[in-house]
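Just one protein chain is left out here, and the rest sit where they should.
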Amino acid sequence: MCEPAYMPEEMMVVAAARRLDDDDVVFIGIGLPSKAANLARRTHARHLSMIYESGTLDTAPTVLPLSIGDPELSRTAKAVVSAVEMFNYWLQGGWIRTGFLSAAQIDRFGNLNSTVIGDYRSPKVRLPGAGGAPEIAAFCSRTFILLRQSRLSFVETPDFVTSVGFLEGGRSRDRLDVSGRGPQAVITDLGVLEPHPESRELVLTAVHPGVGVETAVEATGWPLQVADPVAETAPPTAGELKVLRSLKPSETTDVGDKVSSHYEVSPE
Amino acid sequence: MCEPAYMPEEMMVVAAARRLDDDDVVFIGIGLPSKAANLARRTHARHLSMIYESGTLDTAPTVLPLSIGDPELSRTAKAVVSAVEMFNYWLQGGWIRTGFLSAAQIDRFGNLNSTVIGDYRSPKVRLPGAGGAPEIAAFCSRTFILLRQSRLSFVETPDFVTSVGFLEGGRSRDRLDVSGRGPQAVITDLGVLEPHPESRELVLTAVHPGVGVETAVEATGWPLQVADPVAETAPPTAGELKVLRSLKPSETTDVGDKVSSHYEVSPE
Amino acid sequence: MTEFLDLTEAVRKHLNPGNVVAAEGFTHLIPHAAGLEIIRQEIRHLTLVRMTPDIIYDQLIGMGCADKLVFSWGGNPGVGSLYRLREALEQGIPHALELEEHAHAAMANAYAAGAARMPFAIFKGYRGTSYPDVNPHIRFLDCPFTGQKVTAVPALRPDVAIIHAQRADREGNVWLRGIVGVQKEAVLASARSIVTVEEVVDRVDETKGGTVIPRWAVSAVCPVPLGAFPSYAEGYYSRSNAFYLRWAEVSRDYDRFREWMDRFVMGTRDFGHYLLALKEHGYV
Partner (left out) sequence: MTEFLDLTEAVRKHLNPGNVVAAEGFTHLIPHAAGLEIIRQEIRHLTLVRMTPDIIYDQLIGMGCADKLVFSWGGNPGVGSLYRLREALEQGIPHALELEEHAHAAMANAYAAGAARMPFAIFKGYRGTSYPDVNPHIRFLDCPFTGQKVTAVPALRPDVAIIHAQRADREGNVWLRGIVGVQKEAVLASARSIVTVEEVVDRVDETKGGTVIPRWAVSAVCPVPLGAFPSYAEGYYSRSNAFYLRWAEVSRDYDRFREWMDRFVMGTRDFGHYLLALKEHGYV
């Protein structure tokens, strides 16, 4: 049987989706995590609960939301809560099982930078900043990090720690008094990295089909530990790809007509 | 013109109602305060906002609620908020202009006891306790205290301070960092007591029609200061009494039929 | 993740002697059916937590289920005293009851802190009152920015929360509307939770109002029609003010109270039979 062709990004999404469980409660942002969760919910995890940072609990979007505040999310949510409630009761309260994160930089212990490249006071590149990421990293029972692998992003020392992973490794995260257990996997376009059970250093445990271990090592800014043996990710199935590609973005309508009806004045 | 006959309690309610303004925002409990606010809203203060401790903002009950949680309140409210929001944002936040209080004991500085008579650990009479009274006393811009006057209730030293008035008098309340200005009047079945502008000690400033100053002094457990001259409260008008007596309590329906339909099993 | 259980099973599974139990309801949706089931199962040494303990807490205390009460207002609303609570405190009947007494604002904030997994809550309460003298759980600390004094109370983290709601959907998502008090906070602050509901429907959401608590935040859902009686469920039935008044008579004397409880609660096998017995004797 010939395997279907797919894009690296599709492999990332499929690999992420497979890690979600049927009774999962997932905190998601836009982009790949949203695709992964929506794919999972349409395949093996039909009871998965999707929670978006904008305050929508248990949403059931029929289309892929374009922003975390897409009206499709509030329209289909079981509950919509304030930002205060979302961060205090639901995230810090420890009710969310799985969180997704991304970043501009990651280190070997899964600490993430989405704040600034260069010096904080005179930045080379100013990034958007924290948002809810520090809380997702701290309080979701587990997190998955989705990030393209390169020496620019997989770095020895991030310029800033926006969201904590395993801090300095070992048991150092434990002293932070955060309820989440930290990153369980970093899913990249090349493979999967998982924390070593003792040192908590990220170890390459799988490569995606057609990717050599050396490629992943080369794309990492620190001496990457490699599991022996390294697994190979099962490629996306035709079924997974079909569902994934059927996810359509939400549509918006133009306000032009409304501009006219509200503001166009008939000639006096 | 002959004045209509009325009960002492009606005089209290009318005197309280008259102190409410058209744009007032009033925090009320059941009983006399609820009657006073509903009377005011139906006479001179049609825009008065009524807030009940159960979380109902801007209610417009058509009948007199029987409890602070009467469904008539939530049905007619503009908003219903959680207890956390009510106490933090609305009361402590300082949005409520006028609060009503009552108590089992009051002292000369308007400090109130609704917790216990006798020793706290081995009480003579255990009272219901604080509820929201300490917050009403602290955070409403002004409070009115409605309380029948007697030596049992107007005491030298309350057994417990549940809700603070002017503490030890003078400017001592100011050091508490509470935003409310404290009690503006104590309205009793005999007359009205108001705090002295400097000492903050309660002074008898008015007696109700037919009540002698001596009667009020006798009914007070401390040497009561008396204003010179003492005013006489205007008696309830026929209009006030008519509206007050037209306030009907909310009705409840029996659940007997529902018990039958849910739980009566037809013989097998 | 929730499961549908019979109320008897739910109480058997989730309530243990010595538990800290918050059966909440602020003047509305008070979980009477669940409280009576605790009495029926004779679960003892409980720490009962509630902002506004009323009849059902009076019954639990009078039947000897409670060692301690954490509360902020204890009365028969609109009627007067709770005689079983008063006699426990004034005369140690049926046994002494330890108190942790607060104001509403403190309790509400303590639940919110529990729901947020904070060890304590801060607010501005208790200034100028006697409460700090009798409750060692009230402390004061300084703002690290301004030096202003704030009040602190420990978070509430009950073992079990019990609430009553109007509806659940078939997956166990809970929906309530009307006066909500601290019910959501109580559920989220507690290790386990039991929700009795008036009815089970196909779907619940907030698009037409109300509040949803998702199924994954609730341990057990139990359909119990009229489960808040003599309290009310907005949209379903009104408060039985008559019962609140009669409770004053029934509860004033301990022996009369015991006899009443033995007949109507201990002598009936569940809430439905209790209601039928009340009806037979003219209480509803």
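Chains here go by letter, A, B and C, matching the order in which they are written, and residues are numbered from 1 within each.
In this section, a residue touches a chain if its C-beta (ideal position, glycine included) is under 8 Å from a C-beta of that chain, and two chains touch if they have at least 3 such contacts.
This structure is a prediction, so every number in the text was calculated from the model and none was measured.
Chemist: For the chain left off this view, which of A:Asn88, A:Ser102, A:Thr143 or A:Thr220 is in contact with it?
Modeler: Only one listed residue reaches the unshown chain, and that is A:Asn88.
Chemist: Consider the whole complex, including the chain that is not shown, and state which of A:Thr43, A:Ser102, A:Ser163 or A:Thr205 touches that chain.
Modeler: A:Ser163
Chemist: In the complete assembly, which of C:Asp6, C:Glu90 or C:Glu206 touches the absent chain?
Modeler: C:Glu206
Chemist: Name every residue on subunit B in touch with the hidden partner chain.
Modeler: Answer for subunit B: residues 23, 25, 47, 49, 57-58, 75, 77-80, 88-89, 92-95, 179 touch the chain left out.
Chemist: If the missing chain were put back, which residues of subunit C would it touch?
Modeler: Per the touch rule, subunit C residues meeting the hidden chain are 116-120, 122-124, 137, 139, 141, 143-146, 148, 150, 152, 154, 206-210.
Chemist: For review purposes, identify every residue of subunit A that touches the missing chain, sorted by number.
Modeler: 30, 53-56, 66-71, 73-75, 80, 82-84, 86-88, 91-92, 111, 115, 120-126, 128-135, 138-139, 160-164, 167, 173, 176-178, 252-256, 258-260, 262-264
The rule we apply is simple: only the chains that are shown with their structure count from here on.
Chemist: Which chain lies at the heart of the structure, taking centres as C-alpha averages?
Modeler: C
Chemist: By CA centroid distance, what chain is farthest from subunit A?
Modeler: B
Chemist: Just the number, please: Cα centre separation of subunit A and subunit C in whole Å.
Modeler: Distance between chain centres: 40 Å.
Chemist: Could you tell me the distance, in whole angstrom, between the mean C-alpha positions of subunit B and subunit C?
Modeler: That gives a centre separation of 26 Å.
Chemist: Which subunit C residues sit where two or more other chains touch them?
Modeler: In subunit C, residues 112, 184-185 touch at least two other chains, as defined above.
Chemist: Specify, in ascending order, the residues of subunit B that touch 2 or more different other chains.
Modeler: none
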